[in-house]
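Before I ask anything, here is the structure I am working with.
Every protein chain of the complex appears in place save one, which is left out.
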Amino acid sequence: MLTAQWLYGMSGCLIAALGLRTALLHACLLHRLIGINLTGAGVFMVLIAVAYRGAGMPPDPVPHALVLTGIVVAVSATALALALARRLTAEQIND
Amino acid sequence: MSELLSVSALGVVFSLFLGLLRILRGPGAADRMLATQLIGTAGVGTLLLLSLLPGQQALMDVALILALLAAVAAAAFTGRQRRSRND
Amino acid sequence: MIDVLSALLVLAGVGFYLTGSIGLLRLPDLYSRLHALTKADNLGLGLLVAGLALHSQELLTVLKLLLIWLAVLAASAASAHLIARHARRQETTS
Partner (left out) sequence: MSDTSLLVLDGLLVISLVTLAWTALAGSDARRSVILFMAFGLVLAAAWVRLLAPDVALAEAAIGAGLAGALLLAAVREQSRQPLPARIVSKRSHNKPGVNIALQWAVSVLCAVLAGTLAWALAHALNSAPQNALPRAVSANLEASGVSNPVTAVLLNFRAYDTLLELAVLLTAVLGIFALGPARPGYQSAGPVFDGLARWLVPVLILTAGYLLWVGAHAPGGAFQAGATLAAASVVLRLAGRHQIGLPQGPALRVVMAAGVGMFVLVGLGLLVAGRPFLGYPPPWAGGLILMIESAATLAIAATLVLAFLGGQPRPLAVRVARGRIAATPIPTGKPVSPEGIRSTEPHAAEACHRIQETQKRC
């Protein structure tokens, strides 16, 4: 019985749902962005938990590679969203 | 030895947990940044302790990255942008 | 003998970590909390690194441990300075 796997995986599900709820409902774009990022983090936790094979065993490297690139893509997408938000604000003032 | 390491790691993580209480309580953003600093240092300590468990040498590199980037957040938190138009 | 010394250093380091975080939690204002934080950064991690360096056999590992400690030391000093200055400025402007 691999308790660590269950602990991290299940909390990943919870964090993903919490993040998604905020991303859909919050009025502030920055909070929404953090929500999307946390949704990603939760999904990453689920993936890495599935890859885990116990303390002495080598884990499955394929999900690790997926999550690794996912982290970098997430931060670039966040930066793009922030740049969009900045431009949006500037346009709103221009109106 | 591995018992000492894991018990010590638990101790350091507990200190991280206490830092978490301060980060939740605030009151100011500066207090939260201080607590984040503590969480970072505790993270470095935890990784170093766990890196001596068999087959975990790579954790020292993770600790090194955390240590090297520890000041970036504080600098981004306090940094003041230039006001003039041409930067 | 070396093992015992190393264990003692590690445990002392953990003790300072806990002291620092309790201080961070209990002390009344930002500036005194800054002071508590340095206990964890400098002494806690320092003693931990000393204990682990005694325990390890490779020179490279010892050097890496030293670099990590120095990096955290410099970073914590710099960020404590930055945060304190920031808080001070906020006080004077508002």
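As written, the chains take the letters A, B and C, and residue 1 is the first residue of each chain.
Basically, a residue touches a chain if its C-beta (ideal position, glycine included) is under 8 Å from a C-beta of that chain, and two chains touch if they have at least 3 such contacts.
The model shown is predicted, which means the values in this text are computed figures rather than measured ones.
The shown chains contacted by the absent chain are A, B, C, with contact judged over the whole complex. Within the complete assembly, residues 67, 71, 74-75, 77-78, 81-82, 85 of chain C touch the chain that is not shown. For chain A, the list of residues touching the undisplayed chain reads 2-22, 24-35, 37-38, 41-42, 44-46, 48-53, 55, 58-62, 64-69, 71-80, 82-90, 92-95.
In the full complex, chain B touches the omitted chain through residues 2-3, 6-7, 9-10, 13-14, 16-17, 20, 23-24, 26, 29, 32-33, 35-36, 39-40, 43, 46-47, 50, 56-59, 61-62, 64-66, 68-69, 71-73, 75-83, 85-87.
Here is the rule we go by: only the chains that are shown with their structure count from here on.
Note on chain placement: the centre of chain A and the centre of chain C lie 30 Å apart, centres being C-alpha means. The residues of chain A never reach two or more other chains; the list is empty.
By the touch criterion given at the top, residues 3, 7, 10-11, 13-14, 17-18, 20-22, 24-25, 30, 33-34, 37, 40-41, 44-45, 48-49, 52, 55-56, 61, 64-65, 67-69, 71-72, 74-76, 78-80, 82-83, 85-87, 90 of chain C touch chain B in their complex.
Across the complex, chain B meets chain C through its residues 1, 4-5, 8, 11-12, 14-16, 18-19, 21-22, 28, 30-31, 33-35, 37-38, 41-42, 44-45, 48-49, 52, 60, 63-64, 67-68, 70-71, 73-75, 77-78.
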